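Got a structure here, written out as structure tokens. Questions coming.
With one protein chain withheld, the remaining protein chains of the complex are depicted in position.
What follows is chain A.
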């Protein structure tokens, strides 16, 4: 097969991905403009609002049981409010993706999220998700001359035009391990605001600390109880200053799973708490499910994982309810339904019925269903509720429109491409063993795309494949038992390192054990050993290489130590001292621990600049043939790439690179001796290990596990989104990059000449491309067939995004472009 046809096939595959995604992720159709009252206008406008002051406390990731369950909740004051009828509690279902930005959109506009929002949540300074043209609660308050003040997560300030807020201060979640400062920055505004409480109508507070604790230590972290009490104290302070016409809402934007992450659609993630509190509420009848129930609730253990407490509502129902209670028009894109018990607060059955009809009419408009006033006014209240529920279900399901032309074009082009490509390469390979194996692997993974649980648990399939392949290889080459056994032990260690997938969460993974206080020192010694091993293994050949490895290794190590110290983790004294010596070179005058946080950005920047500089110099030397003695730059570049991968890995995973290094030595030996450096075998080994280690590093096919902690290395306040995006991608694909680079040792080793290298480059790309082609076909088909499936946005769409990342970043950029440039430099 010629290089050109291979290149054409690659572009065809990328084009198919691109076309399908255009069809699959369209922008949601929204109604523009602000709504006004439609039914009995004058009567509604004159009606007095039930409340005139709103305090909205958003506690990020406040799962329902944090407020309601006796096992975990530490909100004594809130419980007393709930018990004496001054507060009503609800479990609010928050639509996936359960990340902050889409949920805030849901809580203010009442619309269901667009899947793209989940990704934009990461790309924080993108403003395409801005809500300035969309109707929202804040817009309605603003139009009605209410004064809004906001303190908390700066996502709000990115969502809304700043002139909505009379006063505001954003906090950002730069360091996820900051549990206290981020909340104190919000709380310190409260006394002043309570003094000036006649100057504002709406006060919004958004606390991030609880979410940070969750990400770091899970829902049962030892920091949780104190955080609950802190939040409860704030609720007490706010409630005690609340007048009779004030409403205090405490709610979580989403929940969290048992690991403390969120983004997916498990019960824990979608069940957020919502509490309405006001002195006025005790005059009304409690919601039926709250009657005769004493908070906090002790649940029977078999019902433990449902996270359903008291009345269940949709989180978007918050929007029409608040609009009604403050006598505002319901925002146009809201799919919410007024919460029934709270409707009774209007104390006027005629008005109640008008408000309901208003809600109904607004939903009809949103669903593009035409109706006349007569149809609506003839309906009874209970009929309205049932009708609204069915409209709500329809609207939630069809939140986006697909472009069917693009979907079809994408699917057809990928199927045709796959068939063509398979025919083309079969001419060369003639269905030899390795081609059949790669087809079996691709079909196995491809077929698994149709089952949501297999997508969630893809790591299990890869583990299955890895064990199968090693056993097969042992069967084929029985005289290398010891090497294969060592290899097996290595992969087993890697498998035990982290949890992946949603279904099984194990306490005693190696990374969890290493993070425990008593083994924390051990972790740091392992990290030191790993970085030393990776830097110096095989780099003693000549002085420049040694100097390069040494300097990069030292930079990575001192950066990792500084990062952990800045994040308040415990680092053994010896290690700290070593890092301090390095950091002192940058800041000779400083001696306190603050030196580490000061050095954080310079260290990372220095590292990346050195890497880049080294890369360019090496390429130039190679190209201009200045140094005749250096014939092979791949060795050194492998080292550089490995250190970059370590740089972008979180500390608990770094020791895994030590295991990788051992595996690599064994694999290189086996493939060179027993498989004659066959490039096809090498590429399949590389492909399988890329995926296997990706999942074993804690990656999944869910948005929830995208690791952001290394995306800001060396980035200062005014950052470039592309740079952060690149760092984030490297961080999440770090192990895969290692295993992509591993094949260089075999394909371009010293005993190859440049012609052989070019051939090897081409051959090694053949089978991975086949894999991506086949997976693409199955995935596109499953996304198309299952487009109305309940899990389409929580399971299949994220998988599609990951697939795009794999085929663009890992296959195209790392595999083709980067490696291709290096091979060409040797030409």
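By our rule, a contact is a pair of C-beta atoms (placed from the backbone, for glycine too) under 8 Å apart; a residue touches a chain by one contact, two chains touch by 3 or more; residues count from 1.
Keep in mind that, in the parts below, contacts and distances are computed from a predicted model.
Student: Among "Dynactin subunit 5", "Sorting nexin-4", "GPI transamidase component Gab1p" or "Glycosylphosphatidylinositol anchor biosynthesis protein 11", find the name that the UniProt record gives to the complex chain excluded from display.
Tutor: From the listed options "Dynactin subunit 5", "Sorting nexin-4", "GPI transamidase component Gab1p" or "Glycosylphosphatidylinositol anchor biosynthesis protein 11", the omitted chain resolves to "Glycosylphosphatidylinositol anchor biosynthesis protein 11".
Student: Touching the absent chain in the whole complex: find that residue among A:468, A:602 or A:820.
Tutor: A:468
Student: Pick out which of A:188, A:220, A:492 or A:623 touches the chain that's been left out of the picture.
Tutor: Of the listed residues, the one touching the omitted chain is A:492.
Student: Which residue from A:135, A:269 or A:457 sits in contact with the chain not drawn here?
Tutor: Of the listed residues, the one touching the omitted chain is A:457.
Student: Just to verify: which one of A:501, A:651, A:679 or A:798 makes contact with the chain not shown?
Tutor: A:501
Student: Name, in rising order, the residues on chain A that touch the hidden chain in the full complex.
Tutor: 451-454, 456-457, 459-461, 463-464, 467-468, 488-489, 492, 495-496, 499-501, 503-504, 506-509
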